[in-house]
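The structure appears right after this line, and notes come after that.
One protein chain is absent from this view; the other protein chains keep their places.
Up next, chain A:
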Amino acid sequence: MFPKGTKRKFSDSGEEAAPSPAAARTLSSSYSLQRQSLLDMSLIKLQLCHMLVEPNLCRSVLIANTVRQIQEEMTQDGTWQIMTQALAAAQCPADRLVATEVLCRQTQAGQSPKPFSVSGLEEGYHSEEVVMDGDAEAEVAMSSLSPVSPQLSSASYLAGPFGMGPCCEECASEGEDAERHHLRADSRTGEQVFGTFEIKHPAPPPDPALEELFSDVDPSYYDLDTVLTGMQSTPKMGPYDLLESLSSHGPTALSSSATCRSDLNELDHIMEIIVGS
């Protein structure tokens, strides 16, 4: 948790001159670290809404507005440019979060700052131990349903937050628990905070299996437009697509939630569709 007095720094640091150059550097770097961690937290929140129920639109909109606000400020600061360049040069991280790997692969150097660009997402996800233990496989299956296509455009990273694929609320809370633990432990010093977000693992070479997995996904599906409407306005995945996914990936693809009840209900409903038609 941020120490007292930080709040003032939040709003003031960009505007008034610090007493000494060294102090100024310290002040603003701690502020930008806090801002960065807030950005990362927000991005994780938006991404990790893997729920069977439609996510709360109000919450998603508020988080998205927060991200926009940070991004605007960082663009004014010039730090956005620096960050995107740094990420472009960096290797890809996280041996665990498969969705992140897919996204990372598409990073291009010198991307101009756009709202919610891919590189922003990457920064938010690298190496955070957000994934639940022992659920790596479910994670793969999960992201295969609500993944990002290889042709990810810079505006479309928000795949997921506004109600796209099946999601796991428990995973989200678990993930956030781990994250909170992480952040709380590391918030002592700026360096530790920064260390949390350091890239730890190099990217694996592009996985042909994953490529194949995503080959039939419609890239236009991941427009921000669709993302914000969930699947509502342009339902690219109708019930029959769902059936196909089911057959290829198994029931775990639909729900990484631990509750059997939802799985059974899911299958029941699918059976009803099949039988009904």
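The rule we apply is simple: contacts are C-beta pairs under 8 Å (C-beta built on N, C-alpha and C of every residue); 3 or more make two chains touch, one makes a residue touch a chain; residues count from 1.
Please note the rule applied: contacts and distances are computed from a predicted model.
Going by its UniProt record, the hidden chain of the complex is named "Serine/threonine-protein phosphatase 2A 55 kDa regulatory subunit B" among "EF-hand calcium-binding domain-containing protein 2", "Serine/threonine-protein phosphatase 2A 55 kDa regulatory subunit B", "Coatomer subunit zeta" or "Nicolin 1, tubulin polyglutamylase complex subunit".
In the full complex, chain A makes contact with the omitted chain through residues 1-2, 4, 7, 10-11, 34-35, 38, 41, 45, 52-54, 56-59, 61-62, 64-66, 68-70, 155, 162-163, 166, 176, 179-180, 183, 224-225, 227-233, 235, 237-239, 242, 262, 265, 269, 273.
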